[in-house]
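Of the protein chains in this complex, all but one are displayed in their positions.
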Amino acid sequence: MTHDNITTNEDSLTTVPQTIEGWCILHQMFRIKWRELRVLDDDERRAVAENTAEAIAAMEHRADGPSAAFSLIGHKGDLMLIHFRKTFEDLNAAELEVSKLRLGDFIKSKSSYLSIVELGLYEFSVRLYAEIAAAGIKSGSPEWKARVDAELTKQRAKLAERLWPKIPANPYVCFYPMDKKRGEAKNWYQLPIDDRRRLMHDHGLIGRRFAGSVTQIISGSTGLDDWEWGVDLFADDPRMFKKLIYEMRFDEASAAYALFGPFYNGIRRSPERLIEILSGTK
Amino acid sequence: MTHDNITTNEDSLTTVPQTIEGWCILHQMFRIKWRELRVLDDDERRAVAENTAEAIAAMEHRADGPSAAFSLIGHKGDLMLIHFRKTFEDLNAAELEVSKLRLGDFIKSKSSYLSIVELGLYEFSVRLYAEIAAAGIKSGSPEWKARVDAELTKQRAKLAERLWPKIPANPYVCFYPMDKKRGEAKNWYQLPIDDRRRLMHDHGLIGRRFAGSVTQIISGSTGLDDWEWGVDLFADDPRMFKKLIYEMRFDEASAAYALFGPFYNGIRRSPERLIEILSGTK
Amino acid sequence: MTHDNITTNEDSLTTVPQTIEGWCILHQMFRIKWRELRVLDDDERRAVAENTAEAIAAMEHRADGPSAAFSLIGHKGDLMLIHFRKTFEDLNAAELEVSKLRLGDFIKSKSSYLSIVELGLYEFSVRLYAEIAAAGIKSGSPEWKARVDAELTKQRAKLAERLWPKIPANPYVCFYPMDKKRGEAKNWYQLPIDDRRRLMHDHGLIGRRFAGSVTQIISGSTGLDDWEWGVDLFADDPRMFKKLIYEMRFDEASAAYALFGPFYNGIRRSPERLIEILSGTK
Amino acid sequence: MTHDNITTNEDSLTTVPQTIEGWCILHQMFRIKWRELRVLDDDERRAVAENTAEAIAAMEHRADGPSAAFSLIGHKGDLMLIHFRKTFEDLNAAELEVSKLRLGDFIKSKSSYLSIVELGLYEFSVRLYAEIAAAGIKSGSPEWKARVDAELTKQRAKLAERLWPKIPANPYVCFYPMDKKRGEAKNWYQLPIDDRRRLMHDHGLIGRRFAGSVTQIISGSTGLDDWEWGVDLFADDPRMFKKLIYEMRFDEASAAYALFGPFYNGIRRSPERLIEILSGTK
Partner (left out) sequence: MTHDNITTNEDSLTTVPQTIEGWCILHQMFRIKWRELRVLDDDERRAVAENTAEAIAAMEHRADGPSAAFSLIGHKGDLMLIHFRKTFEDLNAAELEVSKLRLGDFIKSKSSYLSIVELGLYEFSVRLYAEIAAAGIKSGSPEWKARVDAELTKQRAKLAERLWPKIPANPYVCFYPMDKKRGEAKNWYQLPIDDRRRLMHDHGLIGRRFAGSVTQIISGSTGLDDWEWGVDLFADDPRMFKKLIYEMRFDEASAAYALFGPFYNGIRRSPERLIEILSGTK
């Protein structure tokens, strides 16, 4: 094995797609201790439920980033909270706030996921790197960086709605983390950037075919949590999650290069519905 | 590595087999806290048992989808409930109902599985895609979609009994989840659809040889749970589970491409038998 | 990749070795809650111990299949019960019986394994398939099945002692589950049956060299538990377990194709010795 | 396969890069039992918080090595302590000290990591080995060892600040363990040392581009914990963790050879802030 063809480090910059970032996200999955809730008398249990509902209602409309509550289906948890915030400090504050709820005594943390809303700009990056190179600017040089930063600033403004989205109001959510494979023969991170661009383009077309029925929010978590990305899908019909992800699995970007973590399927719960569920009235 | 031969995205549609869907399914596996049940006096314990049996009896005959109860063998759990329902909201309602049973204080959730009854139409899809292509209709076009949808509607009607089955009455059940392998050299999702069709056809012939002794219900769970499919087998003799799955393991579709999750073997329990088991009378 | 050389499904029958089955087996591994046992006063603790010993003594001599008790070494558990029974229903009854012992309050289920005594008839199958083919009978045809069934019936009678063995009385036991590898390059299930026959033959010779010192009972668990086979070895000297399995590891059937689960080593406990251990007298 | 080209053992010495070591490090990750803390009355809870804060304040300024406290984000823990000490005995003393805090009753150990600050001297080693070889000194000979040891002593003096660093004061920390891959085709430990040197050099250039915004402390843990290295990153903006590690993932040293363990993201907590958090005042 020779490494004569190793790219020099500065050239290697142009193999990394640019990304822009928005909300910091924390998913929290909890088991509810139904038995201990049931031991409470009706008034106390209702008080716990109302205290929770008030907190969720307030969190749903925070100026510095919304939260939402979901019932999870199956043993992976009973309650999932998604928090969108501006900073990790704010996410930690959200965690502490939840732990202080009266419900805090009746839930057990099962899992969580930390990530940041991310748009991966493959088309943009390949085009931009080529333009800058054509202008005779050396990659990694101060001019190069200035040019890239200037363009990213424009992209951030242009795509602000996708970087700082609301939590979609659909009744069903599907969350899962994923990696790109770094196998001994198939290694996403060693494909030429233009191949990756084409694969991501084709991959994106599938998502676009479901545009009317599934809304997706992609977040990056390299260095933040145990997988490289988190994916949230929102829909009115959860059959669409299966259909979309099954179609994508045949696409080369997924078929050959995607590794998937656990899947969490949930149902959006309004504060009012939370009161019913937690107080056990129906 | 070159990607010149990447199929265009619209052509890629015809590599995905069509599926049709029926019941939403939730499997719930519970450990029974025998010790805490035994602490109850006989009348209380019997009341718990009868309350459970009544609920299961009612669930077995729900108009909007049946449930069934099984004793599990071994440490993976003592009780498995299978719920067939029309929606995920209904499945969550079933979960909540179970958590509210008096038995809810004496069980601990060990595992679960979320899926949707699925028929994968390989033969149908290959034939249909060829017919539409022969008619000069571009894949992915509105005409293409209309034609596919129309044919799927017919299939759903024709195969309604297999999409919305009853829970078979056999005494023994075997449940397991599975994936198709996406290895670096062997990748199910990158085989041509016609190869997959042939492999699934051969695979199906083995199942057909066991038609008299094993009934199978396949559900899809891509995007819903941590494996791509769930398989429920029902039989009068559990030796048939071993024989069927062992034979299939030599079939190329399983030998080269199947990955298996945990296996759960259970015994169907009538409400009457549940009372005996839970109250400890025999 | 082409599949022109896929065997037709009926021919594929002759790639599957025939098996014959005996006892249904459940291994149960428990942690003993020593601390809670010690809290009892001496008489109560002795009563628990005696109640357990009586139940084990009765189970050891059941007409419908024996049980045996072992101390496990290490943190995987303190007590292992092995139950041989005629049906899964009987195994479930054994589980329920154990849970109802007074000891049931002082043990915690750690693991278990469900399987059925199995003899894999490679030599027999290869010879029989060849004979039937030579007689011009099509594989999978009614004649073929009748002939195979008739021969299996003879084998079951001839090998009845190995299908329905007693639990060997040796003081040491070693239990482990295993799989045959289905790798991308090395796949047991895609080897020609005659290659597998030769590998199993050579593999068996090693076991035969230990015939005087190690007794093995092989059970099949494809479709029943999370590995394909369970292996129980019994010996007077546990060094023989290490020696036998180490030698086998160099044999091609193990070296290239075997995957091993956890190993459980235990010591047979008579009812009398169980009383001493559980009551803490020595 | 032939092994004619196996290096003799003494030559193999020059394939191992020299390392120099500093602080022994223990990371401790704890879940806080909020519920049990809340049961305390306000004074008691404040006493627990103040006792903790005093201990942390003292540990931050120990002469024999500092400690620091962080809030963790997500379910992997609520509190992370990092201890830098001179010996493993001192690290064990730190553990015991934490277990004796009044907070010791309200935390549960979730994870930990044991390592030693390490500088891997690839450039230095390759140059030194070449120089010594050019001087005609046999690798592994007493002269060779003396020469290497003398040079390492100089390096230790020169790089003392990096071997015995303070814990950076930035608000955000990112900790993760990692391995170099030893796959069947891609094996870091079988690359020629000069290839590894070049890969590490290129890898280091990426880190250097982030010099202003991310401080990293690398520790070695081969033989000490379950991965080969631990990495601590410190920054004012946690987005930098994602950006840095994502860029590195495209670098050959990471893309082809790095395996990553769990990622822990935390926020530095002063003793004053700890009091607020633990006493629940805000």
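Going by the order they are written in, the chains are A, B, C and D; count residues from 1 in each one.
Keep in mind that, in the parts below, a contact is a pair of C-beta atoms (placed from the backbone, for glycine too) under 8 Å apart; a residue touches a chain by one contact, two chains touch by 3 or more.
Note that the coordinates shown come from a computational prediction; the quantities given were computed from them, not determined experimentally.
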{"item": "Of D:Gly65, D:Gly220 or D:Gly266, the one touching the omitted chain in the full complex", "value": "D:Gly220"}
{"item": "Omitted-chain contact residue, chosen from D:Ile32, D:Ala49, D:Ile73 or D:Ile116", "value": "D:Ile116"}
{"item": "Footprint left on chain D by the chain that the document does not show", "value": "1, 3, 6, 8-9, 12, 15-16, 19, 21, 26, 28-29, 88-89, 91-92, 95-96, 99-100, 104-105, 109-114, 116, 140, 182, 184-185, 187, 189-190, 220-226, 228"}
{"item": "Residues from chain C at the interface with the omitted partner, ascending", "value": "31, 34-35, 38, 71, 73-76, 171-172, 174, 176, 183-186, 191, 195, 198-199, 202, 205-206, 209, 233, 238-239, 241-247, 249-252, 254-256, 262-263, 265, 267, 277, 280"}
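Keep in mind that, in the parts below, only the chains that are shown with their structure count from here on.
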{"item": "Common touching chains of chain C and chain B", "value": "none"}
{"item": "When chain A is superposed on chain D by its C-alpha atoms, the rotation angle in degrees, nearest 5", "value": "70"}
{"item": "Copy pair chain A, chain B: interface residue numbering same or different (half cut)", "value": "different"}
{"item": "Mean-CA-position distance for chain B and chain A (Å)", "value": "28"}
{"item": "Rounded Å distance between chain B and chain D, as computed from the means of their C-alpha atoms", "value": "46"}
{"item": "Junction residues of chain D - those touching two or more other chains", "value": "none"}
{"item": "Topology of the chain contact graph, where touching chains are joined (line, ring, star, complete, other)", "value": "line"}
{"item": "Contacting chain pairs - touch in the sense defined above", "value": "A-B, A-D, B-C"}
